[in-house]
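Dropping the structure in here first, questions after.
With one protein chain withheld, the remaining protein chains of the complex are depicted in position.
Every chain is named by a letter (A, B and C) in the order it is written, and numbering of its residues begins at 1.
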Amino acid sequence: MGKSVRIGLLGAGRIGKLHGENLVYAVPNATLAAVADPFLNDDTRAWAANLGVENCYDDPEKIFSDDSIDAVWICSSTSTHADFIKQAAKAGKHAFCEKPIDTDLAVIEEAIAAVEEAGVKLQVGFVRRFDHNHKKVRDTVASGKLGAPHIIKVTSRDPDHQPMEYIKVSGGIFLDMTIHDFDMARYLAGSEVTEVTAYGAALSGAGYDEVGDIDTAIVMLKFENGALGVIDNSRAAHYGYDQRTEVHCDKGCVQVANDLNDTSMISTAEGVEVSKPTWFFLERYNNAFIAEAVAFADAIIKDTPSLVGGKDGLAPVKIALAAAKSLKENRSVQISEIV
Amino acid sequence: MGKSVRIGLLGAGRIGKLHGENLVYAVPNATLAAVADPFLNDDTRAWAANLGVENCYDDPEKIFSDDSIDAVWICSSTSTHADFIKQAAKAGKHAFCEKPIDTDLAVIEEAIAAVEEAGVKLQVGFVRRFDHNHKKVRDTVASGKLGAPHIIKVTSRDPDHQPMEYIKVSGGIFLDMTIHDFDMARYLAGSEVTEVTAYGAALSGAGYDEVGDIDTAIVMLKFENGALGVIDNSRAAHYGYDQRTEVHCDKGCVQVANDLNDTSMISTAEGVEVSKPTWFFLERYNNAFIAEAVAFADAIIKDTPSLVGGKDGLAPVKIALAAAKSLKENRSVQISEIV
Amino acid sequence: MGKSVRIGLLGAGRIGKLHGENLVYAVPNATLAAVADPFLNDDTRAWAANLGVENCYDDPEKIFSDDSIDAVWICSSTSTHADFIKQAAKAGKHAFCEKPIDTDLAVIEEAIAAVEEAGVKLQVGFVRRFDHNHKKVRDTVASGKLGAPHIIKVTSRDPDHQPMEYIKVSGGIFLDMTIHDFDMARYLAGSEVTEVTAYGAALSGAGYDEVGDIDTAIVMLKFENGALGVIDNSRAAHYGYDQRTEVHCDKGCVQVANDLNDTSMISTAEGVEVSKPTWFFLERYNNAFIAEAVAFADAIIKDTPSLVGGKDGLAPVKIALAAAKSLKENRSVQISEIV
Partner (left out) sequence: MGKSVRIGLLGAGRIGKLHGENLVYAVPNATLAAVADPFLNDDTRAWAANLGVENCYDDPEKIFSDDSIDAVWICSSTSTHADFIKQAAKAGKHAFCEKPIDTDLAVIEEAIAAVEEAGVKLQVGFVRRFDHNHKKVRDTVASGKLGAPHIIKVTSRDPDHQPMEYIKVSGGIFLDMTIHDFDMARYLAGSEVTEVTAYGAALSGAGYDEVGDIDTAIVMLKFENGALGVIDNSRAAHYGYDQRTEVHCDKGCVQVANDLNDTSMISTAEGVEVSKPTWFFLERYNNAFIAEAVAFADAIIKDTPSLVGGKDGLAPVKIALAAAKSLKENRSVQISEIV
């Protein structure tokens, strides 16, 4: 392995372009060698050319068959993730995969098995683990200086509604949005979730109930290590992307507030105004997107374990399915029920 | 009714003395006329004399039979509350009663009935409603400018363990401690709780499990108006009295942070230190204790309704009993089950 | 000396009434025995009666000749301060005196000499020394843990204009308003000011220039211990009473922010609003007014030195006179020039 990982990007939609630009401009230990998108058009070709990418395909197979490519970056639609992981494994390529791997446990498990068999690395895109704030909470808890964790709290609210066309096919709030929080809860607790109870409602008036979904949720968690957790979500906070966590431990508490657009305070007779939270994930987590890419390239180069591996891809999906079941049946659900 | 309400204090323990001193020093529209405590000793006599209180008894009956007294302040042990309320009602005196009225619903209902029949006023000591921070959250939500409430969050952690002797007879965390948060949740939501799910654990190692209690709890709530709520509690935060609330509404969010000992920030190469939250309820809520007394004296003088009446005394007890049942049976419990 | 200091209040205007009420309601080691005001009217009589004050005079002499009175609280107009201090000294009574003692150095020195000769105590009303925030800065610096102070900064802005009638007779911004900041700078630095340079302007359009005054000032200070200081003032901040200090020391910095009305944050699509600073000195420093009274009563009872004695009354007047001279002559002025 050289000093730079050669990467093929699969899927050049919004998140794919974000990753592609980061790989070119901000990830020194990676080279974006090729892009493949079944809906390849002139805009995407121009975008790739501008980035200096050598090859641009509408057939992903061309990436899998290119021996000079070390790893793929799977940014296509969720239904294609597991197949692409398996193809990458077969071709001996490492795979970065956006979350979730799939919504079907058996499919996820197959993909993980393929990766393990092939001896390639898999990193799942739980990007918040690489964010400065969330990382600080995790590192503080993991250091043990506050003692054992008792309560893990995650507040996660999107700034505004996604198009209802997207919501319809999103898999529901727990698989689409809360899945990041389930991952964060596991990460902060340093322990697996054993039980879930979910409350939810469609309160925004935007029509989530008409597509069988909710826009407001609170989910309680029990962890193997005895800790309790709680997540609260809204689809539309309106004031920005509300991303806070807090862990109360035996000897104290660590919490993080939102990143703001700036640190200004404007005071007049009418009132005192401070800045809003950074709007959405593209702005809020851009440094974390870069850091996760650097970390995976580094793991490939140094042959160290992936920081967010297959197990980390599987567990939050199980929790999300348990939460959906809990909401539907209005009862607490054991993770062991989800098979 | 004159311009000053003449008050008889029942119970001169820690909380009774707090109320007594406030009534003398800080409540202009009240006069502390008499104190009764069955365990009356020289210290309490000296304390009362120092406050300029005219009469000091070991028999509460002397207060009820004193026609010059307009109202009683019931600060004795919980088991005596309901009886004292009924005696006050019978004697035509208004009653301020520390929370909870009782832990038995029938007993509470009897006391409320007695008050209503006698046409006297009852105010229950849910003091946080009179705190500047909590009141700001309530007023903002109630103003309607943020739209309908979707999520009500209450964080409430005591700074340190109470003696285990106290815990044993406290009625359990939900009736002793969370009851304030149940009241706050109703107050902020402007709606009644219909369902409760409680998670709890004894994690501190201080022995709560040995007396059948817990030290860590998360409780989810459903409200009649469709809103969802969540409370998290710890018996020992260690860093101070952690008292925060947050309401996420249709158009935005209102939240309050802790009051701190001061606004200092000390920055050195070793780190940046800010002040701790005000230690405990005596310091944190002293202005609110004064405000609730002023408000009740005012309601008596002007013959306006009590701001925290019998219904407000009953509802949180029902929620607490439902939470205890939920914890025991590991299921969601309807408030309508609690009879 | 008994356990309670018997006090005669001289002057029952706004600040006199504030002190009077605190002495009755909130200062356990003091008794307000008498009030004297040359403009005594029915309102003031009723106010005193309501407080339970025994005697109410229009002649201050009656207080000085009352042997049962231990101390006077001088809250009358500035021009009477020094005379009242001397009369108190002559009568063997301790004296609390609102700031400034006088605007004439010789007069102040005479008053201090009288007090020292009589062996009575004098405390000057530099109330901010008793404020939780300012005290924390002072205590941190004085502890030495940050090393020697290098820069002392004081920001002090009044929330709104005083009536121009008041400004005309106020003695100018430095003697009327900045004098508190000069005291604070000395207190925080733990050292005497040796040189002053003042910049000032009338920028508000409210007419300060028409009465020979300014509404905006910045003053630099040099201290004996080598530290530098800077104060900035405005007569009308509009958003509240802006009271912040900051000391940069050899090993780090201690700073305090404003006290706010509450800790709320209200976030919507339009912006994020936090609370305004507490409006003005009556609200902002009420606890400090109580603490300074408790401290002086305590010093009298225990016969310990006054915490803010004659020297502390004199020094800020010298600095204020030097600042006025600096502004007028547009040059740096040595304190030693002010005689």
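Following the convention adopted for this analysis, a residue touches a chain if its C-beta (ideal position, glycine included) is under 8 Å from a C-beta of that chain, and two chains touch if they have at least 3 such contacts.
As the structure is a computational prediction, the values presented were derived from the model and not from experiment.
Of C:Arg6, C:Lys136, C:Lys153 or C:Lys318, it is C:Lys153 that touches the chain left out of the display. Interface note for the absent chain: among C:Gly171, C:Gly190 or C:Gly252, the touching residue is C:Gly252.
Remark: the omitted chain is touched by one listed residue; of C:Leu105, C:Val230 or C:Leu307 this is C:Val230. Hidden from this view is one chain, which touches subunit A at 25-26, 132-133, 135-137, 140, 146, 251-259, 261-269, 275. Even with one chain removed from view, subunit B keeps its contact list with that chain: residues 237-240, 265, 267-269, 271-277.
Where subunit C meets the chain that is not shown, the touching residues are 148, 150-151, 153, 157, 197, 199-201, 203-205, 216-218, 220, 222, 226-230, 232, 234, 237-239, 242, 248, 250-253, 330-332.
Here, only the chains that are shown with their structure count from here on.
Work out the mean CA point of subunit A and of subunit C, and you get 57 Å between them. Computed from the mean C-alpha positions, the centre of subunit B lies at a distance of 39 Å from the centre of subunit C.
Annotation for subunit C: residues 265, 267-269, 275 touch two or more other chains.
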